[in-house]
Each structure stands twice: as C-alpha cells, then as structure tokens.
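Quick one: the structure is below, questions incoming.
All protein chains of the complex are present and in place, except for one that has been dropped.
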Amino acid sequence: MFSKVLVANRGEIAVRVMRSLKEMDIETVAVFSEADRSALHVRKADEAVCVGPAASSESYLRIDKIIEAARTTGAEAIHPGYGFLSENAEFARALNETDITFIGPSPSAIEAMGEKTRARELMEQAGVPLVPGTPEAIDDATVALAEAEKMGFPVLIKAAAGGGGKGMRRVNSATEFANAFEAARREASGAFGNADVYVEKFLVNPKHVEIQILADREGNTIHLFERDCSVQRRHQKIIEETPCATLSEETRQKMGQVAVQAAEAVDYEGAGTVEFLLDAEGNFYFLEMNTRLQVEHPITEMITGIDLVKWQVGIAAGETLSLQQEDVPRNGAAMECRIYAEDPENEFRPSPGLVSRIEAPAGPGVRDDAGTYSGAEVPLEYDPMVSKLVTWGEDRTEALWRMKRALREYVVTGVKTNLQFHLEVLEHPEFVDGSYDTQFVPRMMEERGGPEKSNGELAELAAVVAAHRRAEELARKAGNHNSGPNSSSTSRWKSLGRYRQLKRF
Amino acid sequence: MFSKVLVANRGEIAVRVMRSLKEMDIETVAVFSEADRSALHVRKADEAVCVGPAASSESYLRIDKIIEAARTTGAEAIHPGYGFLSENAEFARALNETDITFIGPSPSAIEAMGEKTRARELMEQAGVPLVPGTPEAIDDATVALAEAEKMGFPVLIKAAAGGGGKGMRRVNSATEFANAFEAARREASGAFGNADVYVEKFLVNPKHVEIQILADREGNTIHLFERDCSVQRRHQKIIEETPCATLSEETRQKMGQVAVQAAEAVDYEGAGTVEFLLDAEGNFYFLEMNTRLQVEHPITEMITGIDLVKWQVGIAAGETLSLQQEDVPRNGAAMECRIYAEDPENEFRPSPGLVSRIEAPAGPGVRDDAGTYSGAEVPLEYDPMVSKLVTWGEDRTEALWRMKRALREYVVTGVKTNLQFHLEVLEHPEFVDGSYDTQFVPRMMEERGGPEKSNGELAELAAVVAAHRRAEELARKAGNHNSGPNSSSTSRWKSLGRYRQLKRF
Amino acid sequence: MSRSREYTVFNGDDEQRSWEVETLENGRYRVTKPDGETIEVDAIAPDDDRLHLLVEGKSVDAALFRRDSTYQVQIDEQRHDIEVLNERELRMRAAEAVTAGGGSPQLVSPMAGLVVKVDAEVGQTVEAGDRIVVVEAMKMENDLEAHRSGVIEEIPVQAGDSVEIDDVLAVIGEPDDE
Partner (left out) sequence: MSRSREYTVFNGDDEQRSWEVETLENGRYRVTKPDGETIEVDAIAPDDDRLHLLVEGKSVDAALFRRDSTYQVQIDEQRHDIEVLNERELRMRAAEAVTAGGGSPQLVSPMAGLVVKVDAEVGQTVEAGDRIVVVEAMKMENDLEAHRSGVIEEIPVQAGDSVEIDDVLAVIGEPDDE
C-alpha cells in the first residue's frame, strides 16, 4: 500500500478523499492555488504545495506542476477527485511514465469513454443499449415507418440540418407517421434548405439513472446499484437518491449487468459510473460513462457501506476486489442534496463570498461532506459548492424526513444558498412519490412563484431585537467613555456582566 | 401518533430525541433549568419551558413541574431520555393518572428492575443466569466445597461481615479449597468477630456486555444484539462497541434469548438494556436491566439501521413491532467515544466552563451527537459530557480507524477534554485486539506515565507565532492612534488590508 | 436601559413596518409589533451571528448576519433579508435623500462616539469652522465644525445618539440655497 498520496483537487472532494486516506494510515498531500491558501483541504492535509495562481488552467490543471508537487513531497500516487484532471488521459499517461501511480482507470479507458462517438460504437459492440435511431437520413416514408416501428412509438423525426430543438416532430403512432414524415421533410426543406430527416426513439419523460461500478486490475467487475439523478437543472444535478423509486428489481439487475459489460468493454479499472436514460416503460439506454468518482458517490456508500475511495486506492495499489456481486450489501435508502452558494431566486447565480458561519446538521443518519468552514471564502474562481448533505434511512420515507430535518438544522450565513430550495423540492408531490424525471425541475420552476416564507414575522422580530441590542450596546459603549473607569457606572457594569453571563448581551 | 412530545431531559440526549421527533413530524417541547437558558436543547426545540433553578432536584427532577409544562404546552407524551426521571416509577405512575403518555415501560417493570434483590429473584425464576453463590453462610468445608465444584473454580470465599474487598479470598482449585476455607473463617473471625463465610463464583477478567431489547405492548420482544461496554473507569463507561470482539455467535444468540426472557419476565415495553458480565469461557451472568434508553444506544443504531427513539415513541403510541427477530439487520461494526469536558491527567476531574470552539468531525461513517456548541457553557451542575462520537465501519478495523481519524478532526477549545485519552485507549494493544475487560482502564492507568505529545514543538511554534501576531496587532493599533487617519500610514494599512484578505492577520 | 426605541423595517416588499422595543429590568424586551400587539421576548446571543428568542413559549433559533443595516436572518431553512433602521438612521436616510445629487453638503463624523451636544439648529446660518456638534470618544470631547459656510438644512442627530464613522451629523446648504 502507498504510504503517501497527493490529492490533485480542492474543496469537499479533496477533504473527503483525505479522510479515507487517513483511515488507511496514508499521509496526505494537498495542492492549492494562490486563491486557496486558506481553503479547508489545505488545512486538512499533512503537507501542502502551492501549484500556481487562482486560474485552474494555471494551477489545478497544470499536469507538470502537479507531478512536480508529487515528486517533491515523495507522494507515491495521485488521486484526481472529480473534475480538473480526473478524466484527462494525458495526465494519466504522463503519470504512467513516472513511478507515481494514477488512482483511476487506464488512459485508454478514459479516452475510449471520453469521445462520444467512439464510446457509442464500443458500447454498441458490447451489446449495451443506445437510444435507437437511424444512422443515416431516410427519404422513404415506408422505410422510415418500418424503422420507427422497430424502435417503438413515440419517435422523433429530426431534421438533419436542424439543431437546438428546431425541426423536430414527435410522432405517437404508426397511423400519423406517413403524414408527419412528409410534413417534417417539407418543413425541413423550407426552413433549412435541406429535406433530410432522421428518425430517433423519443424518450417520454426519462429519468437519469446511473450505475456505480468497481473493477480491479484482474478484470473482476461488480456494480453497486443505481443512483437516480433526475433532479437536475441544465444538466446540473441537484438531488440524487438511491434506490430509484420507480426502478423494478428486474430492471435494476439488468441495468447493473449492462453497466458491468460497458466497463469490461474498455478493460475498466477502479471506480466508474455508467449513466443511462430510463424511460417510463423501464427501457434504458446508455448515455455516457464517467471514468472517475462521482460527486454523488456518498449515497452509494450509505446503502452498501462500501468506502469507494478506499477501494479506488486499494485497486490502484494492486489489490483484488474481495467482493462478489452477490455479496454487495444493499440496505435502506439514501439521498444527497448539493448545498451551493447560489441564489435560486436569481437564476441560481453563484453567490461567492465570505461564509460567515456554517453549521452542519448532525445526529442519526446524517453525513455532511463540506468543503468550507466558518470564516472561509467561497472563491469566485471555482465551483461554489459549500457541502454535500447526505442522509440515510431504513426506507425512502425515513431518508427523506431526515433530509428535511437536516436541511432545517443547516445554518449558512454570509452567502446565499439553495437550502430552502432543496426543501421545496423535497416537499413537491412529484419528488415525494419518486416519479420525477429530468424535466421535473424546469416544470417546477415554471409553476413556482417564489419560496414560501412562513417565518417572516419571526425573522423581522429577530432582526429588530438584534438591531435594538446593537443600538443599546453602542449607546453603552459611548456612555462608558463618558464616565471613566471609576465613576458610578460600576453597578451598571456589574449588572451588564450578569447579563453577559446569561448571554443576554 | 402524537403531534407534540415533551422531552424531559437536557444535553445531547434531549437534542437526539428531538431529532427523531422532528423526523416523525412531531412538535418538540424542551424543559430547562435556569442554568440552561442558553443550552442547545432549548435552541433546538419548537417550544421551551423553564422548570426551575439549576439544581436538578428543583427542576429536571420535579415531577410536578414537568407534568405542568406538558399540560401548558399541550404535549401528549413525555420522553424522559436517560438519567433524571427516566427510571423513576413514581413519575411513570403519575403520568398514568393523566392523559399524558410516558414513553417507556410500565411503572411496575421499572420497579421490578430497580430493586436489586427483587430483580435477581425475578431473573432467577425466569431462568436468567446469575453469578452463582451460596445464598447463606456455610460453616462446613465439605458442603462448601461441593457448592464450589458445582459453580466451578475459581471461587471467592467472602466473609459475611466483610466489605469493600476485605475478607475475600480467591481459590483456584479443589485441592486448595479446604485449607483456604478454614483460613478464611479464622481470618473473618479475627478481623470481624464473625466467622461466617459465603462462597461465590469468581469471574476472571469479565467483560461488561449488554443486550439491547425492544418490546411492544402486545408482548413482541426482540433483541438488537450486544454492546461491549468494558472500557470503563469507576463504573463510568468510556468507549463502547458492537459487536463484542470476543463473543462467539452461539453465545451472542444465547445472550440475546436470555435478554428477551428477562424483559418478558417483567412484561417489558419499549427499549431497554439487559447488562451481563461475560467471563473468559463465554459464561454470562445477569447484572441488571436498565429500563430506558442507554447513552450508548447509537452504536446499535449504526449496525442495525434502526432508530431506537422512533420505536420508543411508536411503541408508546401503541404501534406493533413490525420486525421479527430473524429480520433484524446487522451490518459492520460501530464504536462510541464519550467526549467529556474533563481532565484525564488530573483524575478525570470535570472541566466545566466556556466551550470557546467545538468543531465536530464529519465525512463517511461518522456520527456526532453533541450537546453543546461553540460559545456555550458546560455547566457545573450537570454531567460534563460534550458529545458522543460514533463511527461505523464495514468491520471493526475500519470503525476503529475512522474513530482515530474522527478524534483527530475533533476540536474543542476552552475546556479540557478526554480526546487524547480516547486515542490512547484506541491504540492500546488490549483494545486493538478486543480482549480488554472491565479492569483494562485501571490497569492501563497504572502503567501509564502521561499522554505522549509528539506535536510539542509544533504547538510551541504555533503559540509563539500567535503571540507574535498579537504583539504586532497591538503595536499596530497603538501606532495607528499615533498617526491619525490621513498620515503616511495609509500604504501600510493598504498592505494590511491585503494581508487580511489572505488571513495573514 | 429602559428607553423605548423605534425601528422601521423594510422587508423587501417595499412595505415599511414600525416596531418598538423596550428593554425591561429583567433583561427581557417588551416589543410592540406593527399591528400594535405587545409581546415580551427573552433573547440571548448564543454566539456571534446567532440570536435565540423565547417568544410566548416558542423557541426561535435565528442565525443573523448583518451588513450595514440589513440583517440576513435564517430560521429553519428559510432566509430573510430585512433592513432595520433606528430613529437616527431613518432621519439620516431622509437627510441623504434631501441632499442626493448635491455637492457635498454633508458634515460627516470622522469618528465613532457619542453626541454630547448639538450647537446649531436647522435654518441657522453658519460659518465654516463654527462648532456644530460635539462628539465624545474615549474620554475626549471633539468639536466637529462646519466644513463650509451655509445654512443648516438638517441635523439628523441629537444629544445622546451614538454615531459611527461617516454618519451624517448635519447638512449645510449653500447660503444662496435659501
């Protein structure tokens, strides 16, 4: 096993990786940009090396500087976290040319999954289902209908020259097909000067469901069940949960097997995630594979008890997976809310700045993976994530109520956050019954006026009392200057002292 | 289900109970003494009622005031936590005469288990093993030897008139028995003027192992496995863990069954704990039953996933246990360190006072049940517990390393704590191999010089740099007064501003 | 400590609400709400940025973060931005509104302290250098003098007010403003 590992990342994921390393008795090295001198991951590390200015391109993304930092400190391996260099094949390749181990898959696996068209080809060969569609434009309505019937209705007729949703026409049944097809060609011709159309399966309100996999160097590959990541906005996941409330056991098993096939097709090694679209009928289609740890990996850890980071490190050090597929535990339900410094009432714009106070919830079934602390800045330059709040419950209902309880306990002052927005999502009927799909948040945002504020008058009362206490404190200070230390104000001070003890001031 | 519950306790357990209540959508009422106006449990409650002065006897133990508080607020049930009124049959009985529900067993069950001799009689009748001993003094060596052989060597010959360890003589085999017996009688006669002696089984280095049970009103009783609480000092538990490292599966099952028998013998209802002494051969003997939630209940929650407080409340509201014994989950291992404001280097004397800063560890597998917060007082009047730190791991080793990692993350300033002492225990060979018994801590304290301080020079460096920064800050303040706002010191202030941004000052 | 003080709240809805607070002998507060109802509030500050209220038995644990006169208040998961002005600040705001756009008619305090005396009144013509206000800070009385000649248009402070750096002490209009 390694005795020292460098974590080439920042924020909560760097801290989280270091926690596992410490539990493995491995020394930790942080790297940091000049903007991150006071960041939490620097404080939590055993050693820390500055790798350049604030811009990621000049620090966290600088392969040469990261490798140099590992060399200087004698780190034997590098954990890339997520983002930054985690899916950079060049980085993995550069490390392969040193004696420093990259904690992650081979450069070729990263590349294979990184190029969309190549990944689709490989997956098709491996028998992984893709969203069905005609590979080329079709001009014959009868041929097109036959294709459409093969893939099943509804289908989408897409103008080859279209884009961004333009020139698309949904067809729900065979009877409407011929007319729609000709109409689409006419429209496409008129709008784009090109009548070419494709036919593709239309997924009705799909869910985004992904499978966590783990593979060792000897090719043992297992999956750790699914995560439902459909609560998202502009492809940004907001809340993830496992199990997926609408997934049948049969589909879960099938999806898991397919994910393992996908990983095996690229000789995958380490932890990875295969993302699928799941339609209402339980059909699922390959979306992409993320060749790294996911942000939302903790919910899988909660239901399986498996520390994914420890396995990443162990596999990179040459350990064999000790777990068979049938032995992977699966207990209860877990969900994760990503707490961001952002303003949901203002198009979710980042709200960087000073986190005056952060108090995380605690108690049974709560895990908080924070990347900041009271008094820290959320820097402008990076992702404004404050924390990942995770709860576990014996069942989905308990996990959900724990999350509501935990969100209400969470205190963040200084920056704006999406705490209240999370609660709004958790109490939405579509979330409560688990039926939500990837369009849930956009739909919800349209319906919604603004956040409900049931505590308005109490908040005003608190603000007014605070202002009053401040006013009296200032007056007292001024008054004290007036009367000198030995004046008759002593008794007043005494009584103030008593109040202070009672925290009344 | 209840819609409002009063928690008749303070500190971490009150906060912990409220967390479960909130997850059940039940309103919470805190009670507090005048010393606890600013206590965490008051802050966390929906409502709070002052029940009297600091002394427990005038507040938390005042049955009339607690019931009055429940009436005033409309609470439908009272959760007593542990300590205070939790094992007070009079309180349970007083509540039975109102329409307020006591969340706990019947007054008669509390009483039956509260009186030591009665509890032993009841347990004997129920077939629960007690530490074997002759019920009356014996003067015939042959009869005594026969008894001794029945209970198995070693045995203890105890002077009837002795006490506090005096007049006791350990006998390891039958051959030494007759001589030892006569010698003990002579000694007893000489020392106490009374030659009467008893014979009792001598337990060699016993462990303190307890079984958690849950029982509903219909008499369904299950156990939730064991907790090893042998790390204790003067009967004060310090670290608890589950599973017990030395318990065979067979004994575990037997012990669980016996605990269920014990509970059933008193028609037990709710959560309770049956404590046993476990000897090196795997024999176990009833010690006592605690008719309430235990301090160390979280480790059972960690391995079973069951929220004991929710079941306490559910059972009190008339719910039936949905769980069969064979369905009780059991995953991994958990341990708990009780973090106290005390000074291990000074006979563990309480160190009450201001908790200037408390920062709990977080991340995977860590649960912190704290009863205080940064800026709070640990009052003189009550138990100086700061927090219960709990970790879970796939196995004992992972739980242990997580605990070490978590203890190193924990920050408490202002008061002294036993954080470092915990780490010392966790790294002791007897703890590491799990073989420790109830005499482990006393033995360890005898061997031990004092805590190892590997960070001494770094700590000095930190203190010196802090003093230096303070000195410069004071000089700057004084200097600034000197030079007035528009003097040439501006550039110095600007550079100070820059440093401040970098948190260099 | 038992003077009743008035506060004006702007809660973001452009609604202006008046609250009144009086500190009682026992350290609690008597609060008159905008609707006229009077309640007694027990408030403690568990820590900076925190305020815990007991309001008629209800326990309210608020996190507060102040920027100038605006408080960010978090209770449970809800966050509210509430501007609170005391009487002086309300006058100050009015004075600022009066002179908005003008040159620099405002005499501002160079220090934090207590106003012990006001030597001028609205409508009075003053010369640059005339003493307008006396502010005491650290046992020392400081004469704060008119920074220009003109006519006093506003004096938003009165004896007994505590002022902070840059608070407006007086608004002095041009003589020909009359």
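All chains are identified by letter, namely A, B and C, in their written order; residue positions are counted from 1 within each chain.
Here is the rule we use: a contact is a pair of C-beta atoms (placed from the backbone, for glycine too) under 8 Å apart; a residue touches a chain by one contact, two chains touch by 3 or more.
Being a predicted model, the structure only gives us computed values, none of them experimental.
> Out of B:Q236, B:S322 or B:S356, which residue would touch the omitted chain in the full complex?
B:S356
> Hey, which of B:P135, B:G193, B:P429 or B:G456 is the one touching the hidden chain?
B:G456
> Against the chain that's been left off, what residues of chain B make contact? List them.
356-357, 359, 407-408, 410-414, 416-417, 419-420, 422-423, 451, 453-472, 474-475, 477-479, 481-482, 484, 492, 499, 502-505
> Contact with the hidden chain only, please: which chain A residues?
Against the missing chain, chain A presents residues 30, 37-38, 42-49, 72-73, 373-376, 485.
The criterion applied here is as follows: only the chains that are shown with their structure count from here on.
> Is the way these chains touch best called a line, a ring, a star, complete, or other?
Topology of touching chains reads as complete, every chain touching all others.
> Distance from the CA centroid of chain B to that of chain C, rounded to the nearest Å?
Taking the mean C-alpha position of each chain, the two centres sit 51 Å apart.
> Using the average of all C-alpha atoms in each chain as its centre, how far is it in Å between chain A and chain B?
38
> Where in chain B do residues touch two or more other chains at once?
Only 37-38, 44, 373 qualify.
> Where in chain C do residues touch two or more of the other chains?
Expected reply: 44, 46, 48, 50.
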